[in-house]
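Shown below is the structure under consideration.
For this view, one protein chain was removed and the others were kept in their places.
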Amino acid sequence: MPRIIPLDHMRKLKETVIERGLQASALVTIAVTVGIILVLSFEAILFFREVSIIDFFTDTQWTPLYTDKNFGIITLLSGTLLTSFIAIIFAVPIGLSISIYISEYAPRSFRKTIKPALELLAAVPTVVYGFFALTVVTPFLQTFIPGLAGFNSLSAGLVMGIMIIPFVSSLSEDALHAVPNSLREAAYGMGSTKLQNAFRVLVPAASSGIVVSIILAISRAIGETMIVAIAAGQQPRLTFDPTVPVETITAFIVQVSLGDVQHGTLEYRTIFAAGITLFIFTFLLNTISYKIRKKFREKYE
Amino acid sequence: MKEKKDTIDKSLKRKHKIQTKGVKVFYDDFMAIKGIDMNIRANKITAFIGPSGCGKSTFLRLFNRMNDYIEGFRMEGEILIDGENINKKKINVEQLRKQVGMVFQKPNPFPKSIYENVAYGLKIQGIKDKSFLKDKVEDSLKQVGLWNEVKDDINKSALALSGGQQQRLCIARTLAVEPSIILMDEPTSALDPISTAKIEELIYELKEKYTIVIVTHNMQQAGRISDYTAFFYMGDLIEYDKSKKLFTNPEKQQTENYITGRFG
Partner (left out) sequence: MNNIRKNRVKDQAFKYWGIACTFLGLVLLSVFIGSIIVDGVQRIDWDFITSLPSRKAERAGIFTALMGSIWILIFTTIIALPIGIAAAIYLEEYAKKSKLASLLEVNISNLAGVPSIIYGLLGLEVFVRILQMGASVIAGSFTLALLILPIVIVSTRESIKAVPKSIRDASFALGASKWQTVSQQLLPASFGGILTGIILALSRAVGETAPLIVIGALAYVPFAPASPMDEFSVLPIQIFNWISRPQHGFETNAAAAIIILLLITFVMNGIAVYFRNRWQSKLK
C-alpha cells in the first residue's frame, strides 16, 4: 500500500512559480495605475513650473497655441461640463424609464432580447457617433433652432446621451431586479399600481444602484472624446450657451496631438496638465461609485 | 497481496485506519467540532448520522483536508491515517487525496466525456500510457457496474447520463486512482430509490477492498449498509458503536430520541 509520501518538492516548486507568474500579471494593473499617475504628474509638474497654478484655475481664457498664451482650464472645463450636462439630462430620465419598464412592465422574454440590443448602442465606435452628430443631428436641429452653429455642444451632448443610455439603463435595471420580490408583493397587496410601486418602493430600494449608474454615466461623458472633438468644435470658450462651438478637455488633447508637437515643449506639457485635470475628475467619480457599490452589495448579501 | 505483507504491527494500524485525537474545528470564532476522539476501522463501513448542522460533514471532510479552502477554517488536534498525521506541514495534500477518495452529495461529473472523467485522476499523476488508461477506465467502470451500460458511449459527455449513472461514474472516477479510503457525503440524497438501491449495493461490495466512511441523513440506509455508526450532535460525538447495537439498544438518551424520530 502506498504511503502518504512527503512533499514532492519539484511539484511544489512548479505550483509556486505558476502562482507567482499569475500574481505578476495581476500586478501589471497596479503598474498601469502607478504609470498613469507618475506620467501625468511628472509632465504636469514641469508644466506648473512655467505656468502659475493660480492662473491655471482662475484665468478665463485658454490660448496655449497662440503667441499670447493663456492657460485658464476653466474654459475647457466649462466645455466638458456643458456637453456632459446635456448628455446626462437627456440620458438619465430615458435610461431610468427604460430600466423601470424592462424590470416591472415588460415580459421576461423581452428583457432577454432587448438588453443586448441596447448594449449595441454602447458598442458603436464613438467616431461614428461624432459623424452622426455633425452630419445628421446638427442639420436637423438647425431647422428649428435658427441660431445653431455648425459646431455646438447641444448636438454633441445629445448624441453622447444616446451613447450612454445603456450605461444608465443596464445598471439601474440590475439594481431594480435585485430588489427582493417580497417588497413588490407587499406593495401590490396594498393595491398600488405598478407605477406607484416603482416610484415609491422600488426606486428608493434600488437607489444606491441607480446612483452608481448615474455617476458612471457622468464619468463616461466627461471622458468622452471623439464625439465632442468632431461635433462640438475646437474653440475654447467660457460659456453655457449650448448653441455655440466650445472645446472640451479631451477635444483639446486631440487637437494638440493632431499637430506635430515636440516632446519637452510647453504645448506637449499642456496636454498632460489637461489630462491630469480630467483624470482627477473621473478618478473621484469612479471611487465614489465603487464605494457605494460595495456598500450596496454587502446590503443584499 | 496485501494480506501477505502484513506484519503484526501493521495489522494493528490497519485495524484502526483513521484515528482522531481531540479534534476541534473552528469557523472564525464558532466551534463546529468540539473535541472528538474516534477510531475508524479498516475495511468496514462506518456511517455518520445526526441532524443537519451537527458537524458530521465537516468532520468527514477533515479526512482528505477538503476544509482547507473554507474561509476562516481552523483545526486543532490530530488526525492519523495509517498512523501518519495528515496535518503535518510536510504532508503532500494531493497525495493524501489520492489515498482518500471522496464522493459528493450531488453527482458532479466533469463536463467532459465519460472516459475523460475516469481517466482524469490518473492523467494528473502524469500517467500517459494509453492502453494502461483504457484498461483502468474499463476496470473502474466494471467495478461500479456501469461498463455494460456505457461501453459504446465512452466518448460521449458524462452529463448525458442519468443521475444514478452519474453518481456511479463519480465513484468509478474515485476508484480509478486506487484509494484505500472512500469518503461519501450523503451520496444518495439526490437520487431516486432505484438508483439509491444500486449505489447501496455497490457500497456494500466495495468494503472488501476499501475503508468506507459515509455521511447519511437516512437512518434506514445507515442501518442497512454500515458496520459501525456514529451519532453526532451539536459538534460532539455522542455515541459510536456497532450499527446493530446502536440502532437496537443505544446507550444514550439523545441517540434514542434521534433514531426513534423524536427530533432532527
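We just call them A and B in the order they show up, numbering each chain from 1.
Simple rule for what comes next: contacts are C-beta pairs under 8 Å (C-beta built on N, C-alpha and C of every residue); 3 or more make two chains touch, one makes a residue touch a chain.
Every value quoted in this text rests on a predicted model; they were computed, and no experiment measured them.
Note that the absent chain touches A, B when the full complex is taken as a whole. Touching the chain that is not shown, out of A:86, A:162 or A:201: A:162 (per the contact rule at the top). Screening A:54, A:123 or A:190 against the full complex identifies A:123 as the residue touching the chain left out. Remark: the residues of chain A touching the chain excluded from display are 11, 14-15, 18-19, 21-23, 25-30, 32-33, 35-36, 39-40, 42-43, 94-95, 97-98, 100-102, 105-106, 114, 116-118, 120-121, 123-128, 130-132, 134-136, 162, 165-166, 193-196, 198, 216, 219-220, 222-226, 229-230, 250, 253-254, 257-258, 263, 271-272, 275, 278-279, 282-283, 285-287, 289-290. Within the complete assembly, residues 64, 66, 69, 71, 94-98, 101-102, 104, 106, 108-112, 120-121, 123-125, 170, 173-174, 177 of chain B touch the chain that is not shown.
In this section, only the chains that are shown with their structure count from here on.
The distance from the centre of chain A to the centre of chain B, with each centre set as the mean of the Cα atoms, comes to 53 Å.
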